[in-house]
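Apart from one protein chain that is not included, each protein chain of the complex appears where it belongs.
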């Protein structure tokens, strides 16, 4: 993307192209949010999904505390990467600073989902990373699902949600967001991402099933061994690698 | 509320204003009851929801042992705070004295829900309070969910349901019903409340998920640590405190 | 019932009254069978419900191995108490001799349900009676849910299904079927009963939830104490005793 091609993202009078891009983004993010209760990942008004349009530098995210069953694009709030609300009438999700920190840190991330999905949250509350116990996990990523560190009291009192994003970045950065499409916030719950908001939902659905499998496996045998490196690479690469042969050609 | 403004709650000939208030209350309480099977909190005819109109001193509560799938406002019984039936053709829930004891003890309570919801009841049967293991719990309340004491044989034989209310009040009073929106009756199941019947349902739904998370966390690690005080305050206050920033401005 | 009043049950030409009674019975038993998948108690073609008309000495029971989603009264087979098929074109459930043994042993039983419902079957497979850990169980019955003894190899080879009935009668007879509305067949699954086929379904639904609660309670604390006698009597009697005050007056 050259400087010439860059759209006037900061223009006070948004042009039609920009509005069309935002409308598409809001629709995509609405659908990602609606997929959360449909997939059994959220209770009541919990959870949120967002998406970014990198060309226009705008993020759409669920408004805070709104009901899923009457949700529309009017419940999608538009913010820029600094957190300034630039579209929509509502207050954005309280977790917005966490989403924005991740978008700023990782260019490859196009969509983010946060839930308190039951089985993944149990691992977060038990303060354990999710071990890589089978091919279902390796189909998602070739590493254990990491757990963030404890926040300091200063971080909790000041800019808590942004500090959560910082702690996530610390555990994701060593592998990168393509090999680690999710992580657990300690004693809280999962954040998941992907190239689009829909891909982030797929990460969240897969993580929840991986967490459930790991829980049941651990109950059957607490010393179940990790998948060996050859098998974890095989499964990850056949689905996501440069010579992937899972799925249909694009 | 001045003495002048107080409506003639004991009038034998209810006026139209009173009837309209009761009709609204019955409708609200019917909807709260119907939300229980829809939320997977009850089996068969179990469970009950009630609501109070403090101005008129009347409580609407589910009739005893009636089916949810054909339930209507005719299944809502109106009682006063002493337990006298003042409206409706049916026998009120056997748990009515427990509800009334709570309404008399706590002015802030506007709706109450009782269920045998699976995961919360398992903690009641294991005779354990639910430890505060994560932010999902702290979003509901900043304390462990307490467990009532064992009733004496005399309490069981005489006025059992009212004694249950008394035991609940004993564990809730120290924190108050706003910071403790629910408690477990030992070897029985949860009672939950809120400012309205709908809010009591939300407490019941949240408690059940909190209990499920606590069970799974405990199975993964029986020594999972409690959430530290700074984090539990942060989550409770951002949702319920005077400077709450979760949700939309009223 | 005097000999005069007894209808001609063995008449080869069934009269209209008898046919009307059988038609009603088939409809009731069809509805009980359809309630099993609707309540999540059965998988594929598993499970069966039956009902008896004591006046005419006939039992209606599900045909063996038929699908629930296309089930009609044509899938209800009529047998007499000796097991002779006296109505319907299909082969009755392989478990028919177990049902008949129970009907012959206990006059109060009007309907029977057999399932492999998950949580109750887990207790049967673990060869443990279900302990009485809470009021939900006491609302169903004031005793632990018993487990049948192991059958001998001779019993398995000859008249296996009737021997299963005999083993059930051995554990139920001491308390009687009103105080014990269900029992577990060792390493197999539950049989449940009641005054009607619909009541047997309610027993089966309740037992499954009681078994689930007992499992989760046991996982939280394997030494969870039994409910004390005063409380178990209180809950059973307020629902089923001569001075019951649960539910609506008949």
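For reference, chains read A, B and C in written order, and residue numbers begin at 1 within each chain.
By our rule, a residue touches a chain if its C-beta (ideal position, glycine included) is under 8 Å from a C-beta of that chain, and two chains touch if they have at least 3 such contacts.
A quick note: this is a predicted structure, and the numbers were derived from the prediction, not measured.
Colleague: Touched by the hidden chain, which of the shown chains?
Modeller: A, C
Colleague: Which listed residue, C:27, C:125 or C:178, touches the chain dropped from view?
Modeller: C:125
Colleague: Which of these touches the unseen chain: C:85, C:219 or C:244?
Modeller: Checking the options C:85, C:219 or C:244, the one contacting the hidden chain is C:219.
Colleague: One chain isn't shown here. Among C:36, C:49 or C:66, which residue touches it?
Modeller: Spelled out, the listed residue whose C-beta touches the missing chain is C:66.
Colleague: Go through chain A and note every residue touching the omitted chain.
Modeller: Chain A touches the missing chain through residues 133-136, 202, 205-206, 209, 212-214, 216-217, 219-221, 224-225, 227-228, 230-231, 234, 238, 245-249.
Colleague: For review purposes, identify every residue of chain C that touches the missing chain, sorted by number.
Modeller: 43-46, 63-66, 90-91, 94, 116, 118-119, 121-128, 150-151, 153, 156-157, 160, 187-189, 215, 218-219
Here is the rule we go by: only the chains that are shown with their structure count from here on.
Colleague: So with touch defined the way it is at the top, what topology do the chains form here? Options are line, ring, star, complete, other.
Modeller: line
Colleague: Rotation angle for the CA superposition of chain B on chain C, to the nearest 5°?
Modeller: When the C-alpha atoms are superposed, chain B turns by 90 degrees onto chain C.
Colleague: Measuring from the mean C-alpha position of chain B to the mean C-alpha position of chain C, what distance in angstrom results?
Modeller: Roughly 35 Å, centre to centre.
Colleague: Mind checking the centre-to-centre distance between chain A and chain C? Centres are C-alpha means, answer in whole Å.
Modeller: Taking the mean C-alpha position of each chain, the two centres sit 49 Å apart.
Colleague: For chain C, give me the residues that contact two or more of the other chains.
Modeller: none
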